[in-house]
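What follows is one structure encoded as structure tokens, with my remarks underneath.
Here the complex is missing one protein chain, while the rest keep their positions.
Letters A, B and C mark the chains as written, and numbering starts fresh at 1 in each.
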Amino acid sequence: MSPDILDEASVIWFGPQHVSAHGWATKLTLVGDYIVECDPNAGYFHRSAEKCLEFRNFRQGSMILERICMMEAFLAEYPYIAAVEKIVDLEIPERAKIMRTIMLEFNRIHSLQFWWGQFAGELGLFAMLLWPWVDREYTLDAFEELTGSRHTVSYATPGGVKYDFTPKFHAKMEIALSRVKERMPVFDDMLAGSPTFRLRTEGVGHYTAKQALKWGLSGPNIKACGIPMDLRKDDPDPNLAYGMIDWEVPTTHNEEHPGECDAFDRLLQRFKEIETSLDIIDKLLPLLPEGPIIDPKARAKVNRLPEGEGYGRVEGTRGVTSVWLKTMEKAQTPWRAKIRGPCFASYYSLKHIVPGARFADFPAIFGSLDPYPGWWDR
Amino acid sequence: MGFVGNLGDIFRILKHVFRQVFRRPFTYFYPFEDRPYPEATRGRHIHIREKCTACAQCVRACPVAAIRIDKEDKKFEKDCALYFDYTRCIFCGDCVSACRFEALFHTPIVDISEGDREDLVYGPDKITTLDRDPLEWRGRRFR
Amino acid sequence: MSDTPGSASTLGRAIINKYPDIESKPLDGNKIELIVPPEKIRDIVSLIDEQVSDALPESLFGIDLTENKYELIYIFWSHANKMLLQLRVHLEGEKPEIESVCDIFPGLEWHERETHEMFGVNFKNHPDLRLLLLPDELEGKFPMRKSFVTDRSRMDETGLAQPKSRPESGGESS
Partner (left out) sequence: MQQFDFYLWLSGLWDWIWGVLLWFWGILKWFVIWILDVIDGIWALVALPENFMFLVRAILMPGLIFVLFALIFTVWYTRKIWARVQDRRGPTHVGKYGGYQLFADAIKLMAKETIIPLKAKRWMYRILPSLLLVIVLLTFAFIPWDPYWNILGAPGSAFPDLSVSLVLIFALLTAVPVFSLLIGWVSGSKYSLIGGFRAANNQFASEIPMVISSVGPAMLAGSLSMFSIVAAQTSIWYVVLLPVNFATFLVASIASVGTFPFDAPVADSEIIFGWRTELSGIYFTVVYFAEFAEQMLYSALMVALFFGGFNGLPFLPGIVNFLIKWLVIYFLFTLVTSSFYRLRQDQIVHLCWKYLLPLSVLNVVLVMFAVVYIPGLLPLVIGG
């Protein structure tokens, strides 16, 4: 771009008080209607979770992590527990494994339901903003029945899970899942089937798989490019039950541009994600054995941990979510805990994806990447 | 797709929206109606001082230091007074699961708003009693 | 996955053949860990970029080991080879320095910025080392270092006796 174009450029701050910027600020340089430069700024949500974790013991740490991302609270707290279990070398009961997996997938459904609404709201359809959120209420009712809390479930603990499935919970989960299945065709019509939606998202926010890997994107954002990169299949946590059943990693292949994806492909990918989650839950529920839900010795074991390093990873709704823990000998608290949020990369990648797009496409681009500011600010 | 396909899509969307208009709305009149809360709801706490042994496990378990213990204030043999600061409490349930003497529980009361910040520190007089049934002042129950 | 090109053992062998002064820890499942001297980091990362075509730069962060010793950890994940690659770099000094690798993996740019502001590790040739997460008044304070003292006054309000200080752990548990 020649410098005389930039003379006419105007700078617009997208955030932090902007209606649709959820607590972040992006500096956009506009020439006419086109964005020529995008400078994402982080830090408006920063609560120093990593430093906080250094002062919490291993049972309390997950409470901090839950509050980083409310939408996938259990998926967010799980890597910490997995890391602790790797350091102590805990093996948890079979029933607890399956219950954890079911709850993880259930939480993923909840997060994706929230995302449907959020994305539609960013594209300006308020009916679709609220319809998925109604279904989400049923999901939250089920969470509340099980754990007593709607968002921050704090369900798992090192060595097992805290609350047992009850018949009431099974009934409420059945209601929530059948509601998702029942409303899926409607949402398909309202989102992917809508001509105005296709106009807004097709060809918007392009990137290739190679670029996405270099930027560190993961999860649905890269599966939409056709790469079946999924930690549930590739590197499953030993205390989860993904290996017990047969399931397929969902990917989206676009014939027009193989190996690339745009906002529309990312939407399709997330539809497939929710179908996969439903599939996994359906297959795991009959396998649920009777037995204990927590290893009784675990509570004593996690009081003081041996020296070691553990890397707990889980495939979150938005991508690879991981916690890297280092403990010293006989530690009550971690020496260092690194939280790797998936949206750290997707928010950074706005810097590369957005230039060249129209100003009105900006909400479509960031909405399709499913950003959550807690993940990059922590 | 084509023009006709788009027209079909548009009419399908209009059909969904039109059906939605004549459905019963999901929301309810909140202050007057409320849903029943499950047994497990992690609302405000209740402290049963007869059973308390002043072991302070709940205070140690609290990740946000929301509980203050006063061991001098004894009403029974070996109990203590607990002060819950609900401006800090995150309702994680750790204190309840840490209590081995069944002296601390959650209640399904979740609407604990107050006009003053100091009123949210529930001292021993407030934390040991339920001043009202959940949902009592709201009138009709719903769903 | 033993000897396919790009797999963990192949990559480890290739790196050690080229740079014999690099230590590697024994393979643990799909995980390979290399201990890299700070001046070699650019060579190693570009070698990874060549050898592993789908390397995902997962994470980069620092650890404060006190007494002006720091560790940097680079984590890469390869989907095709199911390989987790962890590079460990030991740094020393009041203001440790290392070469930036964000031109090879752009995804590490913000991780480097964060490590810079949190630990005071200077990344040479980094294009943009502004503050990422911290407010302006914390510039140069490096809050993730162990020497940064946080306010623990809330713990006094609980009415508990103060637990004995445990220097080997990060701080008092509550």
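Definition applied: contacts are C-beta pairs under 8 Å (C-beta built on N, C-alpha and C of every residue); 3 or more make two chains touch, one makes a residue touch a chain.
Predicted model only: the values in this text are computed from it and were never measured.
Undergrad: Counting contacts across the entire complex, name the shown chains the missing chain touches.
TA: Computed over the complete complex, the missing chain touches A, B.
Undergrad: Using the document's definition of touch, tell me which of A:L123, A:A142 or A:L231 contacts the absent chain.
TA: Checking each option in A:L123, A:A142 or A:L231, the one touching the absent chain turns out to be A:L123.
Undergrad: Looking at the whole complex, which of A:Y78, A:F197, A:Y311 or A:W376 touches the chain that is not displayed?
TA: If we include the chain that is not displayed, A:F197 is the one touching it.
Undergrad: Of the residues in subunit A, which ones touch the absent chain?
TA: 10, 12, 18-20, 33, 120-127, 129-131, 134, 194, 196-197, 199-200, 358-363
Undergrad: Residues of subunit B in contact with the chain that isn't shown?
TA: 10, 13-14, 16-18, 20-23, 25-29
Quick note on the criterion: only the chains that are shown with their structure count from here on.
Undergrad: Select the category (line, ring, star, complete, other) that matches the graph of chains linked by touching.
TA: Shape of the chain contacts: complete, all pairs touching.
Undergrad: If you tally contacting C-beta pairs, which comes out ahead, B-C or A-C? Let me know.
TA: The comparison resolves to A-C.
Undergrad: Could you please state the distance in Å, as a whole number, between where the Cα atoms of subunit B are centred and where those of subunit C are centred?
TA: 40
Undergrad: Residues touching two or more other chains, restricted to subunit C: which are they?
TA: 173-174
Undergrad: Residues of subunit B touching 2+ other chains?
TA: In subunit B, the residues touching two or more other chains are 63.
Undergrad: In the complex of these two chains, what residues of subunit A are touching subunit B?
TA: Subunit A reaches subunit B through residues 56, 59-60, 63-64, 67, 127, 131, 134, 137, 144-149, 152, 154, 162-163, 168, 186, 189-190, 193-195, 198.
Undergrad: Within their complex, state which residues of subunit B touch subunit A.
TA: It is residues 1, 6, 9-10, 12-13, 16-17, 20, 26, 37-38, 40-42, 61, 63-64, 90-94, 97, 106 of subunit B that touch subunit A.
Undergrad: Under the definition above, what is the set of subunit C residues touching subunit A in their complex?
TA: Answer in residue numbers: 30, 54-59, 61, 63-64, 73, 75, 77, 79, 82, 84, 86, 105-111, 131-135, 143-144, 148, 150, 152, 166, 168-174.
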